[in-house]
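Of the protein chains in this complex, one is absent; all others appear in place.
Moving on, here comes chain A:
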Amino acid sequence: MSKVVLAKEAISHIKDGMSIMVGGFMVQGTPENLIDAIVECGVKDLTIICNDAGYPDKGVGKLISNGQVKKLIASHIGLNPMAGELMNEGKMEVVLVPQGTLVEQIRSGGAGLGGVLTPTGLGTIVEEGKKILEIQGEKYLLEEALKADVALIGGSIVDKKGNIVYRYTTQNFNKVMATAAELVMVGAKEIVEPGTIHVDNVMTPHLFVDYIVKEGE
């Protein structure tokens, strides 16, 4: 059964209340076609995990503007004033996480680890409610692993088996998110025949990928 499907079919697996990891850094590397399909199908009460809140009309910001997001876990929301407003009005819960911690929580989720120890956030409000461990004379915060029901990945070149290449800085969170969700969907700028991408150049191995949706379909 081919992994290459239309956006509608891939998105049909997303239900109210699910958690979704969305790749991209300020919408660079975010699969807009998959975001648009989710806006269209109107599923709600979503928990979104993303580096940022996009813009009101781009990336995960579209889901926020459409009132589909109950909770947002991100490292920065400053460029989407709508996110700040919904947070202050109590309509959307926002959990702010240091960007380096967020990426490690996701990486450990995908790698079967329980979490990570990081010095980031020690002595700040980020520390509240977390265990502090001392290892080899250094203090660390214990940050737990993060997983999700779905991951939306933006791929530059994707072969029909699901191997992915990301161009330049569109890698960002995509690589770790592709490993940390039950269902992984890739919005592909370009789909190629298997073998086109040299085995040494594959950035996300096909085994992580469930669905491939060509941009614009």
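In this section, a contact is a pair of C-beta atoms (placed from the backbone, for glycine too) under 8 Å apart; a residue touches a chain by one contact, two chains touch by 3 or more; residues count from 1.
The criterion applied here is as follows: contacts and distances are computed from a predicted model.
The chain not displayed here is annotated in its UniProt record as "Butyryl-CoA:acetoacetate CoA-transferase beta subunit", chosen from "ABC transporter permease", "ATP-binding cassette domain-containing protein", "Butyryl-CoA:acetoacetate CoA-transferase beta subunit" or "L-serine ammonia-lyase".
When the full complex is taken into account, the listed residue touching the unshown chain is A:26, out of A:5, A:26 or A:146. Looking at A:66, A:120 or A:196, the residue that reaches the missing chain in the full complex is A:120. The omitted chain makes contact with just one of the residues A:6, A:39 or A:87: A:87. Chain A residues in contact with the hidden partner, per the touch definition given at the top, are 25-29, 51-52, 74-79, 84, 87-88, 94, 96, 98-101, 103-104, 107, 118-126, 156, 166-176, 203.
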